[in-house]
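A protein chain is absent from this complex, but the other protein chains hold their places.
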Amino acid sequence: MNPNFTDSLIKWTLAVFLVVVFAFLYMPIVHILFASLSTRPNFPYPPEFNVASYIRLSTNTVYQSAFLNSLLLASCTAVLSTVLGFLATVGVLRFAGKRALIYAIFFAAPLFVAEILLGISSMALYYMLFELQGNMLTAIIANAVHCFSFCFLIMAAMLYKYDWRMNEAAIVCGASPLRSFFEVMLPITWPGIMGSLITAFVLSLNGLDVSFYLLGATPTMPSVAWGALRYGVKPELYALSSLINIVVFAMIIALLVAIRLKRKAA
Amino acid sequence: MSNTSSYIRIDKVSRRYGAFKALDDVSLDISKEEFIAILGPSGSGKSTLLRLIAGLDRPTEGRIHFEGKDVTELAPHKRGIGMVFQEFLLFPHRTVRENLAFPLRMRNEAKAEIEERVEWVAGILSLSTMLDRYPSQLSGGQQQRVALGRGLVARPTLLLLDEPLANLDRELRQEMEIEIRRYQKQLGIPFIYVTHNQEEALSMSDRIAVINNGRLEALGERQAIYDHPQTPFVARFVGKSSKFQGVVQPDGATVRLARHDYEFALPPDKKFNPGDAVEIFVKNERFDISSKQDGGVGIPSTVVDVVLRGPFLEYVLETDRGDTVIAVKPKRNDPIPIRERVLLSWNPADCHIFKDGADDARR
Partner (left out) sequence: MQDANLQRRLILDIPTGFLLLFFVMPLAALVTLSFWQTENYKIVHEWTLMNYGTLATERAYITFFLRSLVMAIGVSVTLVALSWPIAYFIVRYGGRYRIIFSLLLVIPFLSGEVLRLIALQGMLGPAGLVNGALIRMGAAPLRMIMYSNAASFIAFIYLYLPLVVTTIYLSLINFDFRLAHAASACGANRFRIFTEVVWPLNLSGTIVGFMLAFIPTLSASLVPRFLGGPNGTLYGMSMAQQFGESGTWALGAAMGVVLFLFSAIALAILSYGVDLRRTGFTGLGRQ
């Protein structure tokens, strides 16, 4: 067979496969977007544009407090796990020497423990030690353990290519170590750090398993959604889900555009 | 060199990493307006020495003085030095202008002063037309110049150069060698130039410090280092040479090669005991080649190949004992043909003779 023909056959087969997979991934998301905007949420075709479910969502006080709780939880988790992940990345790449691989495996280990086990075991610990039912702080910490590995890997991928002697170049130019971090290292590596912040934020905003066992009665978005699910899916849930999807989408696009603009400038 | 004239003083400096001695008891005085090359093979400790001078690393023993002031414990960003790296390390997110202004901003210079200095340095380095470009838009040679400019712009006490030409192609390198030397003479500050390339060291510097295994092997004027190496290592490392084993004859005045039927008189300044085993180094351009028919003495050899190197000819010779020797001669219109039988010899004053194992004895 003509190798060029085989090549393009492989290519197009793969392309079709990719389209099918994307459809599989996005159809549910698009479907519930339509459902949230329709008066007939079960079969919203042809699509309508009706924001009633969004209005109901925004006036529902349970969702409001859940939203604020989730926001607090996710922001704190994102910052905590990114700071820790950054230290871990710098430590492994710069200071661990021969033990770099051991440290890296240890730092990535939470990735290989199911979220629900993290939640349950943290709950067991706090209960055994303090007879504590769990609160916002414990939930943030447990979420940060889970997100930490993601942050570590994302930043390690970014910083792996970073030439550390760039900092030295700044220092011999007269920059203090702190200044060399802000003037040189941060501007070069910020996509990795932003990626880590966004990932940790989104993961902890949406994670149910950890918060479920550590937050007790405090409602968060996923736990309220989960609670509502037991009584059947409501259009408000579709609206909530669509909103989160849109926000995530916007964040990613913004990050992408920012990177593009920076690159174009460079 | 007397204490008063030394501008940079490196005093018995050592750097250990655990049991490993990266640098072992090195002392060096550098005067203002001097271009000094630190020459050594990779892993010899030459870059460690540079990092110690820059303050990027601290010595485990010894002191470093700038202009009589002890800077051993001083943080690198307070030393007022300039440094040029092998990989240039220009800040990719900054334009050329911003890269050049960086050291001045770090020293909190006034805006007008910054502009003036950037213009000045861009002027002497012919960078004026590319000030608003980013490093990624520059060629290797241009990046090199920006790196040099960034090192020089803030009136440093001295400029450290860490193999700055290693990433450039050969032609550009030779061009830059001349330029860098010119800047040094123009600015009147010491340049400390680390390299493993002996040609660079010879072409640019006033003095050469040869470093091997963390120790200062030799220090001197470049001509002296080249013509009168004090140790076998320097003889081998500086310039291109061939090595022979020999034995001092009972008369104490001649040396006979171990593997070849060739004897020559010991130069009068060399004193060895009869029966001493010696190593003889002959620079490739110091060989004499005579035709076999002419008679005379020498190592009987055959011309295997002739390589044309610009104004020189490189004869690849194979001795009758099967060793390969390279002899460099000025280009002639009638080179010795390949497969010609010749005799290889040298003027005893032009070779360097050391007692066998002298390198090891020093450890």
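Going in written order, the chains are labelled A and B, and every chain counts its residues from 1.
One rule holds for everything that comes next: contacts are C-beta pairs under 8 Å (C-beta built on N, C-alpha and C of every residue); 3 or more make two chains touch, one makes a residue touch a chain.
Note that the coordinates shown come from a computational prediction; the quantities given were computed from them, not determined experimentally.
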Sole contact to the chain not displayed, among A:I55, A:L87 or A:L261: A:L87
Check each of A:M123, A:L197 or A:L215 against the chain that is not shown and name the one that touches it. A:M123
Hidden partner interface residues of chain A, rising order: 6, 11, 14-15, 17-18, 21-22, 24-29, 31-32, 35, 42-43, 84-85, 87-88, 90-98, 100-101, 103-104, 106-107, 109-118, 120-125, 127-129, 141-142, 144-145, 148, 152, 156-157, 160, 199, 202-203, 205-209, 213, 222, 225-226, 229, 233, 237-238, 240-241, 244-245, 248-249, 252, 256
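Just so it is clear, only the chains that are shown with their structure count from here on.
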Would you kindly tell me how far, in whole Å, the mean C-alpha position of chain B lies from that of chain A? 54
Help me check something: in the complex, which residues belonging to chain A touch chain B? 163, 165-166, 168-177, 179-180, 183-184, 187-188, 262, 266
Over in the complex, which chain B residues touch chain A? Could you list them? 54-56, 75-78, 80-83, 85, 87, 89, 91-93, 102-103, 106-107, 134, 136, 150, 154, 160
